[in-house]
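The complex appears here without one of its protein chains, the remainder shown in place.
Naming follows writing order (A, B, C, D, E, F and G), and every chain is counted from residue 1.
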Amino acid sequence: MDIVSTDRPPETASRKVAEFRPPLQLGEHSLCPGCGEPVVLRVLLETLQELGLVDRTIGVVGHGCYGSFVRIMDVDVLQCLHGRAPACATGIKRMRPDTAVFTLQGDGDMVNEGLQEVIHAAARAENVTCILLNNGVFGDTGGQQTTTTVLGQRTKTSLDGREADQHGYPIPIADIVAQLDGVGYVARGAVGTAGGVARTKRMIRNAFESQLAGEGFGLVEVLTMCPTGWFVTAPQGPDYLAESMEQTYPLGELRPRRSS
Amino acid sequence: MDIVSTDRPPETASRKVAEFRPPLQLGEHSLCPGCGEPVVLRVLLETLQELGLVDRTIGVVGHGCYGSFVRIMDVDVLQCLHGRAPACATGIKRMRPDTAVFTLQGDGDMVNEGLQEVIHAAARAENVTCILLNNGVFGDTGGQQTTTTVLGQRTKTSLDGREADQHGYPIPIADIVAQLDGVGYVARGAVGTAGGVARTKRMIRNAFESQLAGEGFGLVEVLTMCPTGWFVTAPQGPDYLAESMEQTYPLGELRPRRSS
Amino acid sequence: MGASRGTLVIDTERCKGCELCITACPPNVLAMSEQVNTTGYRYPVLHEGCTGCTACALVCPDAVFEVYRFENER
Amino acid sequence: MGASRGTLVIDTERCKGCELCITACPPNVLAMSEQVNTTGYRYPVLHEGCTGCTACALVCPDAVFEVYRFENER
Amino acid sequence: MSAPTKPLELLEGSAAIAEAAIAAGCRFFAGYPISPFTSLLENMTRLLPAAGGVCINAESEIEGVNMALGAAATGARAATGSCGQGIALMQEAIAEMALNETPVVVFNMARNQQDYFQCTRGGGWGDYRTITLAPKDIPEAVEHTQLLFQLADTYRAPVILYGDPLLAQTRVGVRIDPPSEPEPVKDWALDGTMGGTGRSRQIWTWAMGKATDPGPGPDGHWRAIAEKFERIAAAEQRWEADHTEDCDTLVVAFGSAAKFTDHVVAELRAEGHRIGSFRPITLWPFPGAALAEASRGCRRVLVFELNAGQMVDDVRQHVHDRGAVRAIGGVSIHESGLSYGPLLDAPVIRQRVLDAMRPDESEGVR
Amino acid sequence: MSAPTKPLELLEGSAAIAEAAIAAGCRFFAGYPISPFTSLLENMTRLLPAAGGVCINAESEIEGVNMALGAAATGARAATGSCGQGIALMQEAIAEMALNETPVVVFNMARNQQDYFQCTRGGGWGDYRTITLAPKDIPEAVEHTQLLFQLADTYRAPVILYGDPLLAQTRVGVRIDPPSEPEPVKDWALDGTMGGTGRSRQIWTWAMGKATDPGPGPDGHWRAIAEKFERIAAAEQRWEADHTEDCDTLVVAFGSAAKFTDHVVAELRAEGHRIGSFRPITLWPFPGAALAEASRGCRRVLVFELNAGQMVDDVRQHVHDRGAVRAIGGVSIHESGLSYGPLLDAPVIRQRVLDAMRPDESEGVR
Amino acid sequence: MEFEVLLMGIGGQGIQLIGKTLALAATREGRHAMLAAEYGGEMRGGPSQSTVVIGDAPLRALPILPSAASAIVANHKFSGAVPERLRPGGLLLLNSSIVDPETAGDQHRVVPVAATALAVELGAPQAAGFVLLGAFNNVTGLVSQEALVAAMTELLPPYRREHAGSNATALAAGAEAVSEVVV
Partner (left out) sequence: MEFEVLLMGIGGQGIQLIGKTLALAATREGRHAMLAAEYGGEMRGGPSQSTVVIGDAPLRALPILPSAASAIVANHKFSGAVPERLRPGGLLLLNSSIVDPETAGDQHRVVPVAATALAVELGAPQAAGFVLLGAFNNVTGLVSQEALVAAMTELLPPYRREHAGSNATALAAGAEAVSEVVV
């Protein structure tokens, strides 16, 4: 099998169909090898670009590994307190109703510390888009159990695996939010496979379009790999995601847009 | 029609079928005329007595008009911070697994300030019983909108009636909790009618029995009249409850005991 | 109103006049007094026909009622 | 491996060696290098048969790929 | 200050503050009911929408303060409030706003004076201080409300009004004038327009900036913040001193309580005592130099505060002669738990002052 | 203190503290990850179940502290912890525990020394103080941990350990002995047994008691609490003073930083400087009288703290000559935001001390 | 000059409303007024008190009055504080339908008004407070009777507007009842 040279664009007639990184990304991220979060950042930024929202978007970013994205996202952004992004987004959207407002939060941020914020914002029908990066652990602090950790998973605070008796059950936040009045769009994607990435991107696009149409609260939960916090190798990430997380958190549109 | 003398027990052979107040109630409450909360207190105390839990019960009481019940409940009790009762109850139950632990909270306490606490405790499958007195307002502070205020209701912070656009939608907490893993029993009663009171009492009894059987988290939501906060007269309370609140919050067992 | 199968003791001083008992009484044998108690509230008075069903006691927030059921209907 | 309908530019210095692209490639034309980049990671090399499907670029967390689709299949 | 033509309006303190805030340009308010703050929230609910603003009955204090933070981040004049417990819950966000420089006015309609430390020493995290104004009465609360919006914007910092039940619930005739100073331009505010320019905006306590335009990071940023607070400390001290030229006994008090001590001091002055009064108007920055000056030559500095001794810490740091300081206040709570107890009463205070002035009293440090 | 027979264990500070806590009888722990507190939580997760206790990875700091409150209310020795932001979120509950008298140990594994006010002035609500111990190294942290459980129970109050990344993450050889004092009997604890007796128990900040047995209510109760804190303030001051008999320059520092200043002071002493050191071990109660004594006759009192100036407030209140006080510390943050910056280094401190001692320096108050 | 009024009763007697009416009337007349509510907390039932101060210049009065020139006492239940605070010789207007004037001592200038009885007589039992206020205002001449009526009307919430007429009658009846009292 011949190795193809890949150090410069081909000289034969061709069309570029994928770019290194979206124009809105200002630099490299510093996340672990095989982390799923940068993939979501990419599709999010691509979506903002594609929807023409570049100069009227305000992002609110929580605390987790993705927190460092505030340095490389070329949109106006508030780095807020752990868990509070939906409340901050509320203040922002109410004062700037013409902007597209989104939050970027992890499972620790949204489903642990800020569970109340997201549910209340959803019930309040705030017209904002929340994006949840669910890797089932606190990645940033080294892999402790969050409320979304699946049963049986070992973390630094569930040493023999999460046990329902001792540690309780995972909370399927998207399913809960999907059932509230006041909600415009809820979906759950995953970035373990190329198809999953593409579908996730469509979900994020739907959520923003729903916001632009004023349909109410939007949530896109994205299952992301955290090999570091899962104590698996990077290549094992997607399989682990499919075999453990997707079983607890089935993918799909949990609340499609009313118009669609 | 003759008026019957009612200032002393009858002299004819008779059986007392209802007592003034349960032996566990140490004195009078100071709540408004027509308030539904004291009725729940009564059936709660009767239930503890009937289940023989008198000397192994610990109550945790939140902040609301019912807060003053800590002065008249003859059980060991912690008056806790607004909204935090389920967390306190967790610490208590984990250290005293042989006691029956309950919380007494209002809608402002549980569904506003402490939404996170109750959902997390439920998902954690804490083996405690939470009792929600849902009157759809902050009664204690004079009748402002809570998350459970029904659409259209006038409060001091929704002057023209709660409007979805401006104030969001009510949160049906019992329905949410009922769907979580880790939950043993969830029901919703109301105390506007005698039948409702009787059914509510059975629900509370079921919840405690579920706790004693170690089945996980229990929640009994009780719709209670708050004529003061609803700005209606006391006699109008039950009708208002039936016509507005029960429409949004249907009564019944939302998660019956597994064993039953 | 038929004969009484039960009766009440009404601790009128505790009553706060909310009238919940009035509507709760199935045979409709409770009515509010003209007088007020020392706190200024009107309170229920019982007419013939009580069945001893305890509905009034169940709904009363202020523990005003004791209910008795006669061994033999009067 | 059939003929290539597309090809890549691989910015090997950015690669962190996670191998997500390897399994993502439908025709299985990516393999990890023996060499390491200056950060010490192995990186993907492309063999003949790329379809230009962009799967590798979609899954790569580190924006290592540019994908080109040939106007005429080579 | 007020136009003589405009008639007085009889307003509850909370209503006066709400009107003053709206006149000052407040366009976002979020709060959660708690006595005696509730009436401010209710007045805002009533008045703000008509002024084109938004008032949210937030689901909790934490959500309320973070909504206000978000609103302020867009450049809107925003406020929130509560009392004791609720302000405690806001401490993380108040520190955050100090460190990420979002200007929000926090109305602490306290139940009493037991939250002096809470206002002046924070309790959030990191090095920050909060400008705290403690009006003695409703007209001053109106003035302070407007001043606070200006100070918040000038310094890009959260600021606090320390009120109490008397300020919240008393009704007096007041006039609300629009503020004299214009709202500053906020080029730092997030309006969404800078995306894609490479110079998009960022609000972040760590101030690390964007990859293309690095910020100072936490070390540089927090040192800059600390310097800013030193500047504020130097520039924004406010106080009121009366009869301090020749006084022998100085009574120090703040807020509503100072209104009472002033009354007592005036009485005793009239009776010939060499007594004066000192009132910190800004609890932080504490007017230390002015207190040192006012207390020069005093044999007794009597600190009257309705708590177990909190401001006395600041008095001791600055008073001319530390040995002269005596605490004559104390905890005093209404049986409802929600307001002052019987110690806040002119005759009682008068007695305490007289007792402290008795010549046979040993002049020890408490 | 330690039995000479037991070998040293090489333990990370967090592990040593966890073992000390468990040896002291801690049976409930709830915490939420945050650097550098996380490792204490992880060690508790590992060790507590085996000791028959419960460790919960709480869903948030607020839930964690309230779980600990509940556990403590039953009489169990309970603890929680966090750092800056998380402790800020706990302030309402810390005040609550002070006012409803539930003994909980709070481990503030801080990122730096910027949370002195947070620990010593609260920020919760009402009049309360928290005993705060600031160990200078891991062996002392072990000792303090055990002492804190005892103090918490003795005074029925929440207490704080003020740690930092150096204490959390350094490994040293330590020995953990069981504490000498027995756990006090807790007849106030809720065990559920008193229902139906007419004397059922109640824990409540307002202490209104039961209808059949009224309590003092908020006024009486909070005054009693204030008196209790005065007793603690008198009885529990702890400090360390070195070379203070004849010194001309006194360096005041706390916690890990004091370990560094001690080192510098020892060096300078050895070089012939008349320099001494003073370390408050209890940040509250601040050892004011001891500092007054130690600073008598000093021309300079140099306060080294890694913040913008917080402890200096307490120093100024108590030092013999307020005019001698100079702050020589400052904000200094690691680029990660999570630990100390370059100022915490012996050579740097030495230079600051020497600069401050230069005779040509004007000796002003900062 | 500042003139202080203590108002005391129990919840439901309209004490707060008559206090507001008096303060608003004075404000509308261009005077300075203060209305301080004694804080009852969140306890229901029980005492209702307020104080009104009226003056021609910006007020110096404290929101908790050390002493007062006059008092209106609608119920004896919680009026223990009155004798303490009312200055000797001060005006003490009593609802003599409920409070026995004999119990008032001789320190003060007592003016009894059978307010409850009068109100019932007028067919407006809810308006006893306004009877007292009308009487008080006539004795003191603090504000004009028209200003009182206007303020009362302004303060009624829409759903109570129908009481405006009977309240005004009560104000007038109160004034009438004390028209021969020498101030």
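As a working rule, a contact is a pair of C-beta atoms (placed from the backbone, for glycine too) under 8 Å apart; a residue touches a chain by one contact, two chains touch by 3 or more.
Please read these numbers as outputs of a predicted model, since none were measured by experiment.
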Residue, one of A:Ser30, A:Thr233 or A:Gln247, that touches the chain absent here: A:Ser30
Sites on chain F contacted by the missing partner chain, in the whole complex: 7-10, 35-36, 137, 139, 165-166, 169-173, 256, 259-260, 263, 334-339, 344-347
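Note that in this section only the chains that are shown with their structure count from here on.
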Shared chain contacts [chain A and chain C, defined touch]: B
Furthest chain, CA centroid comparison against chain G: D
Chain whose averaged C-alpha position falls nearest the assembly-wide average: E
Which of A-F and B-C has more C-beta pairs touching across its chains: B-C
Euclidean distance of C-alpha centroids - chain A vs chain E, Å: 40
Separation of chain A from chain B, taking each centre as the mean of its C-alpha atoms, in whole Å: 38
For chain D, residues that touch 2 or more chains besides their own: none
Where chain E touches two or more other chains at once, by residue number: 35, 59-60, 62, 85, 92, 206, 334-335, 337
